[in-house]
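I am attaching a structure below and will ask some questions about it afterwards.
Omission of a single protein chain aside, the complex is shown with its protein chains in their original locations.
Coming up: chain A.
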Amino acid sequence: MIQLSVNGERYELDVPADMPLLWVVRDVLGLTGTKFGCGIAQCGACTVHLDGEAVRSCVLPVGAVAGRAVTTIEAVGESALGSQVQQAWLEHEVVQCGYCQSGQIMSATALLQRQPNPSDAEIDAGMAGNICRCATYTRIRAAIKDVGKGDQA
């Protein structure tokens, strides 16, 4: 039995310890907002927060996160910052197909948590792990900067 805390809910799950967190979240808990894109930590579609840090859940064995707090896209909007990021995403009309955007929003929120007003270079570094095949990068940058500004004001 593995003890897990996801979006504030506690679970006791009978899953193998080496099963990646991504598939526990998607296929066992039914939280499908977190996406699968590559399975090898290359694309960022599966990004979730582990104690507030952005991690790639496709390569994270569920056994390694027992007892730590996992947050997914479904609950990121419960924090003021997460909801600000989602709002900025809508205002800048960032989304195209949308498949990568859960991961983008999770990475952006973690970045803004660390660096409330990130420079271009910090955005490049903080978002480097997230591929967008629709190439919405210009608007992702603009949306992140907007939230950054909002925080300072």
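Keep in mind that, in the parts below, contacts are C-beta pairs under 8 Å (C-beta built on N, C-alpha and C of every residue); 3 or more make two chains touch, one makes a residue touch a chain; residues count from 1.
What we mean here is this: contacts and distances are computed from a predicted model.
Matching "Isoquinoline 1-oxidoreductase, beta subunit", "Monosaccharide-transporting ATPase", "Mycofactocin biosynthesis chaperone MftB" or "4Fe-4S ferredoxin-type domain-containing protein" against the UniProt entry of the left-out chain gives the name "Isoquinoline 1-oxidoreductase, beta subunit". Interface note for the absent chain: among A:6, A:81, A:95 or A:147, the touching residue is A:95. When you scan A:2, A:54, A:81 or A:132 for touch with the missing chain, the hit is A:132. Mapped onto chain A, the interface with the missing chain covers residues 16, 19-20, 23, 26-28, 30-40, 42-43, 45, 72-74, 77, 86, 89-90, 93, 95-102, 105, 123-125, 127-128, 130-141.
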